[in-house]
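Here's a structure for you.
Here the complex is missing one protein chain, while the rest keep their positions.
Chain IDs A and B follow the sequence of writing; residue 1 opens each chain.
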Amino acid sequence: MITKEEVEHVGWLARIRIDETKSDAYAGKLNSVLDYFGQLDKVDTEDVPPTYHVMDIVNVFRKDEVTESMPQDAVLSNTEYRKEGNFKTPKII
Amino acid sequence: MVTWTDISGIKQKIAESSAEEVTASYLEKIGKSCINGFVRTWDRALEVAKAIDAGDQEGPLAGVPIAIKDNISTTGLSTTCSSKILQGYVPPYDAHVIGKLRDAGAVILGKTNMDEFAMGTSTESSYYGATLNPWDTDRVPGGSSGGSAAVVAAGEAPVSLGSDTGGSVRCPAAFCGVVGLKPTYGCISRYGLISYANSLEQIGPLATCVADIAALMDVIAGHDHRDSTSINRENNYSEALKDDVNGLKIGVPEEYFGEGIDEGVEKAVWDAIGKYEDMGASWKKISMPHTKYALASYYIIAMSEASSNLARFDGTRYGFRADGDNWHVMASNTRAEGFGDEVKRRILLGTYALSAGYHDRYYLKALKVRTLVKQDFDRALSEVDVLMGPTMPTPAFKIGEKIDDPLSLYLADVNTVPVNLAGVPSISVPCGFSEGMPVGLQIIGKHFDENTIIRAAYSFEQNTAHHTRRPREVV
Partner (left out) sequence: MVYENPDGVKIGLEVHVQLNKLKTKLFCGCSTDYHNDEPNTHVCPVCLGLPGSLPVINERAVEFAIRIGLALSCEIVEQTQFHRKNYYYPDLPKGFQTTQYDYPIASKGKVIIEGEDGERVIRITRAHMEEDPGRLQHIGTIEKSKGTLINYNRSGMTLIEIVSEPDMRSPKEARRYLDKLRSILDYLDVFNGDLEGAMRVDANVSVFGGERVEIKNISSFKGAERALLYEIMRQKNHVRRGGEIVMETRHFDEARGVTISMRTKEAEHDYRYFPEPDLVPLRVAERAPEIQKALPELPDARRERFLRQYEMSNMHARALTNEIKVADFYEDVAGKVNPKDAAVWVADILRGELNYRDLGIDAFAAKDIVTIIELVTENRITEQSGVEVIRTILDHGGKPQDIVKDKGLLKVEDDIVAKAVKEAIAENPEAVTDYLGGKEKSLNFVVGKVMQKTKGRADAREVRERLVKDLNDQS
């Protein structure tokens, strides 16, 4: 069971503001899904390796050759928050 | 009755009039539409069509209009994943498939509606509102590529691209009565596809007939060095368009006819299998015992990957930004206001499943179960050539019916998600009707054996009439 406090902690980890009034409701919906996920506990996976990739390929590389970068105005084209060629955000702390 | 024109029909029309006129007629139809399938059209579509008329661009799809799901990056055309958080975002680069389509002369009409960030089975969670099913506007078109399926069904585009993470091409194809292919993982470059769950998803084509699916695959599939998971393997898909299933061995997984399956769906699918028998194929029941765990495994993996993939939407470089007097507060406000409820739920669940103390119980466990599901497929597909079953256990449900109960929506994906866990290819073709709504037959093949399922689907189409039925005109 995920608690109200855990919902708030996970919200912080995921940088999603969760209003205190809503964390109970979140917990309820998340718990019904987590309950469903819990059925995997029944599957015996001892000695079963995890599958991270379905294709068994390794060593995909590119050569150390320069390709063109984007022009600065294209880099900044999707934000109005910029200054002297930099992105601009509120202070960090 | 809606008019459906396939690629060969489009080419004929272009020969008779012009690419510009063909594109203009589609844009006009889109303008009058009430199904909310497009979230935006491209203001340069006519220009491109004119250039093709002028002979500036040749190619196998010269002048063919196409609709693109709103999560595939298009230079100069806003791409938002139907989310508020990407409002106004214009990609400065083209997805690999878009480059291929442009080179082939296709005319991009616009971007189609989808469940926000492809997280859904109904296209109701879009920031732009729900897309309506052209067969019955009270019903959902399926999802998450609901817009891409609905516009093809409604005759607003001859063909489209969607993306399939857990059934997102096949589900709406089934619900809207069109054809949709989820290719083998690694078959089509994901470069430029905005990730939901990278290890599961593939771009896939939707069309009114199997031949058009093959024609699109011939253009968009193939190796791309920018996607490390792209496989280098040549194939000609159109060569598979043969009316011949003689000797084809079909496996029918009994688990695909589980609890909650609609009677009409069940009947239509068994009729289809019977038809294959008539056509010279053989079938047998087969068991895939881990199917019932596939759904939980799928959702845990998808949500975990999504929680990380969607971390970049923090208001710093593009898209929506909320206020906040320091960066962390700004980011968490942006994400709270910019994402819809279902996206936030999935991010929270994925974050939880990966977090200290739960990683092994959820994330790692899901990957182990994934191995078991994949082994089910390896075993089954060593005995038979293809697997067949219903794409969706029910026909399209009513708008609003499931949206407040996430779990009931997840359960609808029971027959589609195992395919993504295993990475195998699968096609959904119309095979009948239930409650007046289209039913999809799912044909699953071996890794990189698209041609066998295309041949099976094509043969079925040649010998049945389901695909000739059209929805009423909805304007």
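Here is the rule we use: a contact is a pair of C-beta atoms (placed from the backbone, for glycine too) under 8 Å apart; a residue touches a chain by one contact, two chains touch by 3 or more.
This is a predicted model, so every value here is computed, not measured.
> Sort by label and list the shown chains the missing chain touches.
A, B
> Considering the whole complex, which of B:36, B:82, B:297 or B:355 touches the chain not shown?
B:355
> Decide which residue listed in B:191, B:276, B:298 or B:397 touches the omitted chain of the complex.
Looking across B:191, B:276, B:298 or B:397, the contact with the absent chain belongs to B:191.
> Which residue among B:202, B:229 or B:333 touches the omitted chain?
Checking each option in B:202, B:229 or B:333, the one touching the absent chain turns out to be B:229.
> Suppose we count only contacts with the excluded chain; which residues of subunit A make the list?
Against the missing chain, subunit A presents residues 12-13, 15, 52-53, 55, 57-72, 75-76, 83-93.
> Mind pulling the subunit B residues that touch the left-out chain?
Residues of subunit B in touch with the missing chain: 71-73, 79, 81, 86, 89, 91-93, 95, 190-195, 197-199, 225-229, 304-305, 307-308, 310-314, 316-318, 327-328, 331, 351, 354-356, 359, 363.
Everything that follows uses one rule, which is that only the chains that are shown with their structure count from here on.
> Just the number, please: Cα centre separation of subunit A and subunit B in whole Å.
23
> With touch defined as at the start, can you tell me which subunit A residues reach subunit B in the complex?
Subunit A reaches subunit B through residues 2, 6-7, 10-18, 26, 29-30, 32-34, 36-37, 39-41, 43, 45, 48-55, 57, 60, 62, 70, 74-75, 77-79, 81, 87, 89-93.
> Taking the complex as given, what residues does subunit B use to touch subunit A?
Residues in contact with subunit A: 88-90, 92, 185-186, 199, 225, 228-229, 231, 290, 293, 296-297, 299-300, 307, 311, 314-319, 321, 324-333, 335-336, 339, 344-345, 347-349, 351-353, 355, 361-362, 364-372, 374, 406-407, 410, 421-423, 447.
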